[in-house]
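Notes follow the structure.
All protein chains but one are shown at their positions in the complex.
By letter and in written order, the chains are A and B; residue numbering begins at 1 in each of them.
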Amino acid sequence: MAPQYAPSLRSRLPLVAFLLETIFVLLFVFFVKIEQHEQIDRKYDSKLFIRSYAEFQDIHVMIFMGFGFLATFLVRYGFSGSGFNVLLAAMAIQWAVMMNGFLLPQRHYRREIHISMKSVIEAELCAASALVAMGAVHGKTNPVQLLLMALVEVTGFVINQWILRTLLHADPVYSIMLLHIFGALFGVMVSWVLHREGINPKHEKEKTDRNTGLFAMLGTLFLWMFWPSFNSALVYHRRERELKLTVIYGTYLSLAVSAVMAISVSMLTNSKGKMNMVHIQSSALSGGVAIGVAMTAVHTPWIAMTIGFFASLLSALGFRYMKDHMLFAFECHDTCGVINVHAIPGILGWFANLILRLASSESTIAMRLAVYHICVLLITVCMSLVMGTATGLFLKWSFWRPQQDRKCFDDQAFWEFPNLVVKK
Amino acid sequence: MAPQYAPSLRSRLPLVAFLLETIFVLLFVFFVKIEQHEQIDRKYDSKLFIRSYAEFQDIHVMIFMGFGFLATFLVRYGFSGSGFNVLLAAMAIQWAVMMNGFLLPQRHYRREIHISMKSVIEAELCAASALVAMGAVHGKTNPVQLLLMALVEVTGFVINQWILRTLLHADPVYSIMLLHIFGALFGVMVSWVLHREGINPKHEKEKTDRNTGLFAMLGTLFLWMFWPSFNSALVYHRRERELKLTVIYGTYLSLAVSAVMAISVSMLTNSKGKMNMVHIQSSALSGGVAIGVAMTAVHTPWIAMTIGFFASLLSALGFRYMKDHMLFAFECHDTCGVINVHAIPGILGWFANLILRLASSESTIAMRLAVYHICVLLITVCMSLVMGTATGLFLKWSFWRPQQDRKCFDDQAFWEFPNLVVKK
Partner (left out) sequence: MAPQYAPSLRSRLPLVAFLLETIFVLLFVFFVKIEQHEQIDRKYDSKLFIRSYAEFQDIHVMIFMGFGFLATFLVRYGFSGSGFNVLLAAMAIQWAVMMNGFLLPQRHYRREIHISMKSVIEAELCAASALVAMGAVHGKTNPVQLLLMALVEVTGFVINQWILRTLLHADPVYSIMLLHIFGALFGVMVSWVLHREGINPKHEKEKTDRNTGLFAMLGTLFLWMFWPSFNSALVYHRRERELKLTVIYGTYLSLAVSAVMAISVSMLTNSKGKMNMVHIQSSALSGGVAIGVAMTAVHTPWIAMTIGFFASLLSALGFRYMKDHMLFAFECHDTCGVINVHAIPGILGWFANLILRLASSESTIAMRLAVYHICVLLITVCMSLVMGTATGLFLKWSFWRPQQDRKCFDDQAFWEFPNLVVKK
C-alpha cells in the first residue's frame, strides 16, 4: 500500500544542501575575491557603483519578491512557491557567480574571480533563467529535484552563453537576454519527461482563490514595475547612454501596452466576458520579455509599443487555447505557463530583432545577419531542449523521492502547519 | 426579469481598449520621440538621470502597488481593485504623455514630444489624479466606465494645469500638486451623478476582513513610505537643492505625525476604544497630501509636523462623522473616502500655503497674493466639479452596461473564479 504521508526528504535535502553549500564556501575560499580598488578608475567607478547598486536592488526585488510571489497563485502551494524560490535563487546565485567567473573571460584575472556589481547582476539574471524553468515544474517536483534542476540549468545557460560569445562572437547583453527562451524550453522539457498521469485532465488543487490571486498580483507587479531595470541593467551606462535610456522607456511603454492588451484579450476570449486573473498576470509581463530580446534594435517608442502589443496578444491567446492543448496532445504540463510568458514572446522578440536589423542594414550583409541570428536561436533552443531532457531523466530517478500524485500542488507534503498540531 | 448574470462587457471593453491602444500607438508614431542626446548637456544630465530614475521608480511603485493595493480593502473586490488600477494607470500614462506634450510647452520642440524622465514622472502624477478619482467610484462602475472616466479626468486635469500656467502664470510644481483636490472632487461628482439606491443605507459587501485589511495595509505602506519622492520629484535638483531636501524631510515628518494622529483619533472617536483599520490607513496618508500642496512655503520641520497633525485630525474625524452623512444628506457615496483623504487635506494644505506666504510677504502685495491663490483654487474646483458632473452624465448612458446593484463591490461580475468551474 502507498504510504499515508508524503515520502520524507529529511535524509535528502539537508544532506544535498549542506554538501553543496560547503563546496561553494570552499570554492569561494580559493577563487573569489571582492574587486580590488587599485584596478579600477576611482572616480568613474564611484558613479557607476551608485547607479548599479540601485539597479541591482531592483533586480534583487524581482528575483526574490517577484518570481517568489508570482508562484503563490496556486491555492495550496503558497509556502512552497515562495519558499523554494528563495532556496533555489540563493543557491543559483552563488553557483552562477563562479560559473560566470570561470567561463566568461572578462572578470577572470590570474585565476581569480572578482565580485563586482556587474558580476552579481549577471548572476541574478542567470538565477532568473533557473526560476523561469522552475515555473514549468512547480507543484510536481520536490525541493531536492528543484535544487538540482536549478544548478544544472544555470550550468547549461552559462555554457550556452560561452558558446555564443566565443564561437559566434555574440553581444554579451544579447546572449544573456536569451535567458527567457532557454529557461522556458528547459523547464518544459523537464516537465515533459517527468509527466505523471495523476495531473491529467486537471489536478483538483491546481486553481487559485481570492487571496492567492492577490499574492500573485503582488509578485507580478514587482516584476512588471522593475522590468525596465532588468532589461537595462547590463547596458553600459557611460558609453551607451542613449541606448540605456531607449531600453528603459521602450520596456516601460511595451509593458504598459501589454498590460492593457492582456486584460482585453482575456475578456474577449471568455464566453461570458470574464477576465482570468492568472492569465492577465502572466501575459502582462510578456511585453517585457519580448522587448528584452529585441531591445538593442528598437529605437523608437512606437516599435516598442507594437512589440508589447503582439507579445501580449500571442501570450494571452496561448493561455486560453494552447495550455490545455499541450497537456492533452503532448502530455506536457506547464504549471505557470512559461511557454506562453517566456518562450513565445522571447521568440517573437528574437524575430522582431532580426526584422529590425535586416531593415536597417545593407542588402549585402542581410543574408549573413539572418544566418547569424538563426544560428544563435538554434543553438540556444537545442542546448535547452537537450539539457532539459537529460535533466528530466536524471530527476526521474526514484532516489529523489518524488511526492505522490495526490500531494501535487500541495504544501502539506513539505511544510509543518501549526493548526494540525495545536487543537483549536 | 433581470438577467441572472451581470451584463457581459465582452462587446465593450476589448473594443474600446483595442481602439484606444491603436490610436495611442499611431499618435506615438507621429509625435513621440525619445529625448535626443545632442539637445542636453551631457554631464549634467547624467547625474540628473541617476537621481530621477530612482525617484521615478518610487512613484511608479506608488501608482501601481500603492494605489492598486489600497483599493483591495473591500472583501470581495480585491481582483478588481488592483486589476482595474493597472488598466487605468497604464492607459492614463500613455495619454498623459501626449496631453502634457501637446499642451504644456516646455517639452514641445518643433511639433515633437520628447520622452524624458521628467515627462514620464509628470505623466504618472496625472495618472495619480485619475486614480484618486477612481477611489470615489470603486465598486459601483464597470471597467469601461472607469477607463473612459480616467481618460477624461486626465484631459481635464492637464487643461486645468494649462489654464493655471498660461493665464495665472502659476508655478508648474504647484499646479500639478493640486491633483489631489482636482481628482477627489472630480470623482465625487461622478459618484454623485451615478448614485444608485441599491447602496443605501450600506451595501452588504462593502466591508473589509483580516486578509483584505492587510493587503490594503501593504498598499498604504508603499504610498506612505515613498511619498517624500512623490512630493519632491518635480523640484528641480540642481538649482533648488535646499528646497528639495526641505520637501523630503517635511513630507517625512508630516507623514510620521499623521500616522500617529490617525491611530489616536480613530481610537478616541470609537465608543469602545477600538481602532478602524480602513480609517487609519487613509488618514495616515493625509499628511502627505496636505504638505504636498503647501510644500514650497514650508521651511521648518515643525510647520510640516503641524500641518500633518491637523490634516490627519480633520481626515480621521471626516471618516467617522462625515462619510455616512454625505451618503444620507447628499446621496453621494465615496468608496475610498477620497474627500477625506485628498480633498479636505488638500484644501488645508492650500490654506496653509496661503497663510505662510502672507506671513512672509510684505503687506502691499498681500491682497494680490490672496486673490491669486483664491483664483487658483476656484478655477481648479470649478473645473473638477463641472467636468466630473459631465463625465458622470456621459457614463450614466446604459450603453456602457453598468452592473446590477447586487453585483456592486463584487469581483464576480468581471472575473473568472476557478473554484466555480472545477469541482473540488
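One rule holds in what follows: a contact is a pair of C-beta atoms (placed from the backbone, for glycine too) under 8 Å apart; a residue touches a chain by one contact, two chains touch by 3 or more.
Nothing here was measured: the structure is a model prediction, and the numbers come from that model.
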Task: Contact residue for the chain not shown (choose from B:Val257, B:Ala297, B:Ala311 or B:Met387) - done: B:Val257
Open item on the list: So one chain is hidden, and I want to know which residue out of B:Arg241, B:His325 or B:Arg368 touches that hidden chain in the complete assembly.
Closed with: B:Arg241
Task: Which residue of B:Val265, B:Ile339 or B:Leu354 touches the chain not shown here - done: B:Val265
Task: Residue, one of B:Phe30, B:Tyr236 or B:Trp302, that touches the chain absent here - done: B:Trp302
Task: Where the unshown chain meets chain A, residue by residue - done: 5, 8-11, 13-14, 17-18, 21, 24-26, 28-29, 32-35, 37, 46-47, 49-50, 53-54, 57, 60-61, 64-65, 68-69, 72, 76, 78-79, 82-83, 86-87, 90-91, 93-94, 115, 120, 143, 211, 215, 218, 411, 414-419, 422-424
Open item on the list: Contact with the hidden chain only, please: which chain B residues?
Closed with: 47, 50-51, 54, 58, 75, 202, 204, 207-211, 213-214, 217-218, 221-222, 224-226, 229, 241-242, 245-246, 248-249, 252-253, 255-257, 259-261, 263-265, 267-268, 270-277, 280, 284, 299-302, 305-306, 309
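Here is the rule we go by: only the chains that are shown with their structure count from here on.
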Task: Euclidean distance of C-alpha centroids - chain A vs chain B, Å - done: 34
